[in-house]
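Have a look at the structure that comes next, please.
Missing here: one protein chain of the complex. Every other protein chain is in place.
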Amino acid sequence: MTEVSENTTVISAEELKKHSTSGDCWIAVHSRVYDVTNFLGEHPGGSAIILKYAGDDATQAYDEVHAPSIIHRTLDREQFKGTIDPLTIPKKQQVEPGPAQNKSPEKLPDLSTLLAVQDFEAVAQKKFSKKTFAFYSSAATDLISHRDNIESFRSLLLRPRVLRNVKEVSISRKILGYDSSAPFFVSPAAMAKLAHPDGELAIARACGEENIIQIISNNASYPLEDIVDAGRPGQTFFLQLYVNSERQKTEELLNKARNLGIKAIFVTVDAPIPGKREADERISAENFVSAMSGAVATNDKKGGGLGRVMAQYIDSSLNWDDLAWIKRVSRLPVFLKGVQTAADAKLAAEYGCAGVLLSNHGGRSLDTVQPAMVTLLEIHKECPEIFGKLEIYIDGGIRRGTDILKALALGATAVGVGRPYLYSLAYGEEGVQHLTEILKDELVSTMKLSGVTDIDQAHPGMVNTSKIEHLIRTGGERHPWIKWKPKARL
Amino acid sequence: MTEVSENTTVISAEELKKHSTSGDCWIAVHSRVYDVTNFLGEHPGGSAIILKYAGDDATQAYDEVHAPSIIHRTLDREQFKGTIDPLTIPKKQQVEPGPAQNKSPEKLPDLSTLLAVQDFEAVAQKKFSKKTFAFYSSAATDLISHRDNIESFRSLLLRPRVLRNVKEVSISRKILGYDSSAPFFVSPAAMAKLAHPDGELAIARACGEENIIQIISNNASYPLEDIVDAGRPGQTFFLQLYVNSERQKTEELLNKARNLGIKAIFVTVDAPIPGKREADERISAENFVSAMSGAVATNDKKGGGLGRVMAQYIDSSLNWDDLAWIKRVSRLPVFLKGVQTAADAKLAAEYGCAGVLLSNHGGRSLDTVQPAMVTLLEIHKECPEIFGKLEIYIDGGIRRGTDILKALALGATAVGVGRPYLYSLAYGEEGVQHLTEILKDELVSTMKLSGVTDIDQAHPGMVNTSKIEHLIRTGGERHPWIKWKPKARL
Amino acid sequence: MTEVSENTTVISAEELKKHSTSGDCWIAVHSRVYDVTNFLGEHPGGSAIILKYAGDDATQAYDEVHAPSIIHRTLDREQFKGTIDPLTIPKKQQVEPGPAQNKSPEKLPDLSTLLAVQDFEAVAQKKFSKKTFAFYSSAATDLISHRDNIESFRSLLLRPRVLRNVKEVSISRKILGYDSSAPFFVSPAAMAKLAHPDGELAIARACGEENIIQIISNNASYPLEDIVDAGRPGQTFFLQLYVNSERQKTEELLNKARNLGIKAIFVTVDAPIPGKREADERISAENFVSAMSGAVATNDKKGGGLGRVMAQYIDSSLNWDDLAWIKRVSRLPVFLKGVQTAADAKLAAEYGCAGVLLSNHGGRSLDTVQPAMVTLLEIHKECPEIFGKLEIYIDGGIRRGTDILKALALGATAVGVGRPYLYSLAYGEEGVQHLTEILKDELVSTMKLSGVTDIDQAHPGMVNTSKIEHLIRTGGERHPWIKWKPKARL
Partner (left out) sequence: MTEVSENTTVISAEELKKHSTSGDCWIAVHSRVYDVTNFLGEHPGGSAIILKYAGDDATQAYDEVHAPSIIHRTLDREQFKGTIDPLTIPKKQQVEPGPAQNKSPEKLPDLSTLLAVQDFEAVAQKKFSKKTFAFYSSAATDLISHRDNIESFRSLLLRPRVLRNVKEVSISRKILGYDSSAPFFVSPAAMAKLAHPDGELAIARACGEENIIQIISNNASYPLEDIVDAGRPGQTFFLQLYVNSERQKTEELLNKARNLGIKAIFVTVDAPIPGKREADERISAENFVSAMSGAVATNDKKGGGLGRVMAQYIDSSLNWDDLAWIKRVSRLPVFLKGVQTAADAKLAAEYGCAGVLLSNHGGRSLDTVQPAMVTLLEIHKECPEIFGKLEIYIDGGIRRGTDILKALALGATAVGVGRPYLYSLAYGEEGVQHLTEILKDELVSTMKLSGVTDIDQAHPGMVNTSKIEHLIRTGGERHPWIKWKPKARL
């Protein structure tokens, strides 16, 4: 916790209680009192949740989602009003632990008994609060794309070659020119602190240990600088970006990122608005009465979706012409995260992007979209020339070493793993490391059993794509056999 | 309730009881006594159910299915015999509430907790009587088309375009030239009063609020004029038509419709006879002993199907040549509801129809027919020229905003939603509105996440049809590879 | 029961008991005593089951499977030894009703509540003994063809035409030139007496009432003459034939058939040996201790399969050259029952057969064979010319009126329904009639809803075969893409 200077005012509980309206709102967090009246309208989580603690101690609700330092860094100096002894604040009637709190000291299975990615999901479902698990695991409406993502990899058949010397195998990979011990990275996922107090810090530390790359979420629980600090010197980080309706804030973030040594910006393009994740919405809608989103449920007909609330600041007017601005401000390579058609991958190359992350947001944005693997194959048919112009990454549904090798064999430079890393946080840094080792180990095995010894040898002939080839659409905007045209064109 | 003039005869219970045979049959409804002897043969629900209450008070059974005013409007003045105090009629042994009565005051979940179309079905299943739910939810024989309808939409993959300014989106649509706030309408579905006392009136009111179009069922529980009256001045209504074997009755209905300002006639062409909906038939067959269909079960080997009983008046000799008559009498645009092949869509254009509603009656008519979506694609292959000649609507299986956009992207002008609206009636008008808002909201989200801002921009390139393309048959009556010919030709 | 002449010897229980060895074996059946010593080796069900009752009363076990008259007709006059009062025979310890006995007076659901073919199967499963249901319902090994048969019809999509006058519909059909009120017939199925005491007689009577054709099973429980007698004068019967290893017996049967007025012979060609029906085998193998097959289980390593035991007399050397003999002896049109390739259908035409019944024996012979519907489509591709040369029937998996119309639209003259008729025997003759009416009614509905009014109008354009078209193999014995050839050729 940051230091409190000597000449800090000491505030009484009575004084604090006087500031409990939306026009004059103070709250206490970790013994410090802040005037958040002007911040109410800027809070990504909405004002209602803050107002619930107006004139009161908000520490517990705050800690569930935020890093200790973030409030201090976010508010101006003059909004800090003084300190208070929280014990002097009268206790409200004890509320039962809400769905946002992880289940208490039920012992986790020994980490060494977790053998596969799925095992982490099973543990997370038991350990995390209902709300947290719903927020992480949910996907858009009927979960069809979520399922299709996983199936798209499983339905690719491997064609192992035999009798090759596979004693020594290397899985290291250059990603955007940076060394990585493996051809996969941690895809950005919001609010890791819901899973573990160390949140994104634990991921950063484990990525340092394992020498893999983390793409930091724009909605991380911890401030960017803390996450970068948690890593090793020189550790490679990328940053996910949601462009803020207040562009100035985005510029500040990009400047900060460059100064912190972030190596690339991944502009999220598949979520100009949040997807409809009903499992997430339902918790609140049905019985979510605890700290964080309780108030939200009272004033929102759509439910209590954490994902939706957090997306309120996103600028849905973002378009291709804005890319120049992002590149200019950040002075960093720009990737598009969430490209879903060959046509857009081609446009990305034309607009000078360093690469694309083929993704449908883990099935969380729009349901029934084509899986990223289909888009990758579409690129082979529609615009193979872009393989030489930008790097192509892919995520969504990758759960096995076999999935990773398939993606690489079909031309991806690297793949992203998202939800599984959030689940692995049930064990903090150690869990993230263990998951990484499992994936590395499976990839090594897959390579040996497939007859290749270096990631760079992975080639399309290793994969039988016949089960999904019929899904590849060509012709871009036009169906070759459809002559009808809509009234308006874009 | 309509006024009773002063010089009305007061009838005693003994007097009423004297008229309890099929040759002399009086019943009491809402304190009024009618001589229904001549009406017995005309009752769409059959005579048996009326005879059950011959010489008795039929109010409760009447109210389960009919609007208060309909008996008065239907019968001639001289059939009204006088009034009676229902309390003077001796009570029969109390019968338990039958399957036709909705379950009692079990509290519905708060409307705001219903997030998706499916949620309404779940509530309806709990709240409606077994018989009502069976009548609404049932489909023909093995439910294969019912399932295929839903799957046909889900199996279309969306191909979202990114980085387009989607801040402002419009989902308004011209339907037959009339403004609609959304490109969907309420498909006609019979007997809404089984779901809620306000029945079709509630739908009309909600459609007025939401500015969408209602196609009024030919088998509505309320008289046409009441439904139109329930709407706002100038509100757009279409009317579904089953042609009556007594053509004169159809002419009366068409004249009335035009006078009431109905804007189009949807001639049902996929149900010259009713489908075999076994769930509907079974309730009676097994244990339906309550008011409405009790008697039917005793004299019918096929079960107790409400749908079948109601279809008795339909003229199965209706054919293409009759369309001229309908157009002449109604002086309104005529649509064919239930077109299932490109060939018939083409004929509809040739016969001067204003449009077609591609539909298989929600899978309720004939099982294992091709889904309407396949027929829409067939039109693209067989007769794309008709897109310029008539409007093409589609219904059956639409449950999501994604479904709606897919249909529009593939050339439909509008889509219909049927069963879900019946289910939404569990909450009356408010439910209809809430369902409408959910669909609008999902459609807006789908558009933003797909990269289009106006319905008119929806185009085939947004949809990957590869999962169902192989189902598109061409060649009309001939299979290109089949040389065998039947003995007789049509 | 047949008359006993006056000068019949009366036999005592002690006397009977003396003849209880395989070298000297008498049994009593319905108060009559027979010397079956020489018959032991000829009994289709094996000798063990008879020996179990050597020197004893075998009436109950006999009645479970045989018609009253069959023993008297089968044995020679001198094998009849006299009469006995069964009550004088000492009762053995009471045995519980075995799996071969139908469950006792549990009341069947009212026949009018059975709406569909499946309903009969459900009733039969409850009502029949385990052994009987297993014998009827079982199919070869993994039941894959059994399932595929049903699916092959369901996966055909209907393409209804609308706005045709369908007020009057005719489903009557000429089958081999004989009038039938419907285009379907009763496929032969063995041992109907296990289902109902009237067995095949009930079927014959109902077929007379309904004016449809019955193909009498070669393994019927009743003698052929009894079955024909049960019908109406002039009623059309066909006869299924398994050629007996003792050809003389087959010649006798064919002569008898012609003399009884049978109109055609259906030579079973898909069962030179019985299929492996494990459900049938298992009952005995596991816990079948009752009358009929108890003994069999003790001396047979393969289980207790009724189907297998009954097939022991079949001549597996039967081949194309034998057809001339069958035609010559029977002087009747000959059909091949169980043709499974276009090549064999073509051969059938060349060998002068009147027709073929495309069938895989209801999936009971060999598992994973192609469904008959695929064979029908194969004929269209491989040898469409045979449609003009012979009649093509089809069975296996037909459960709905839609299934029937699909088969006819694709060129079949008639379809067979097998197992469902056995199940319908739970209600005897009445059940057979009710099932027939359901199928007729469904077929009429399917025609009206499809827009045809006469069976002869059914044409391929009504059916979308796209879901199974890829299964049609052409090239006969050669795969076009396979060059490898086996060492030996047929």
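Should a chain be cited, it is by its letter among A, B and C, assigned in written order, with residues numbered from 1 in that chain.
Here is the rule we go by: a residue touches a chain if its C-beta (ideal position, glycine included) is under 8 Å from a C-beta of that chain, and two chains touch if they have at least 3 such contacts.
Just so we're clear, the structure is a prediction, and the values are computed from it rather than from any experiment.
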| item | value |
| --- | --- |
| Visible chains that the absent chain touches, using the contact criterion stated earlier | A, C |
| Candidate in contact with the missing chain, chosen from A:126, A:381 or A:478 | A:381 |
| Contact with the hidden chain (one of C:226, C:278 or C:391) | C:278 |
| Hidden partner interface residues of chain A, rising order | 112-113, 115-116, 154, 156-167, 380-381, 384, 387, 400, 402, 409-411, 437, 441-442, 445-446, 448-452, 454, 456-461, 464-467 |
| Chain C residues touching the omitted chain (full complex) | 141-142, 144, 269-273, 275-276, 278, 281-282, 285-286, 301-303, 315-320, 322-323, 336, 338-341, 343-344, 347, 360, 365-370, 374, 470-473, 475-479, 481-490 |
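The criterion applied here is as follows: only the chains that are shown with their structure count from here on.
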| item | value |
| --- | --- |
| Category of the chain touch graph - line, ring, star, complete, other | line |
| Rotation in the CA alignment of chain B with chain C, degrees, nearest 5 | 90 |
| Separation of chain B from chain C, taking each centre as the mean of its C-alpha atoms, in whole Å | 45 |
| Chain A and chain C: spacing of chain centres that average the CA atoms, whole Å | 64 |
| Shared-contact residues (touching 2 or more other chains) in chain C | none |
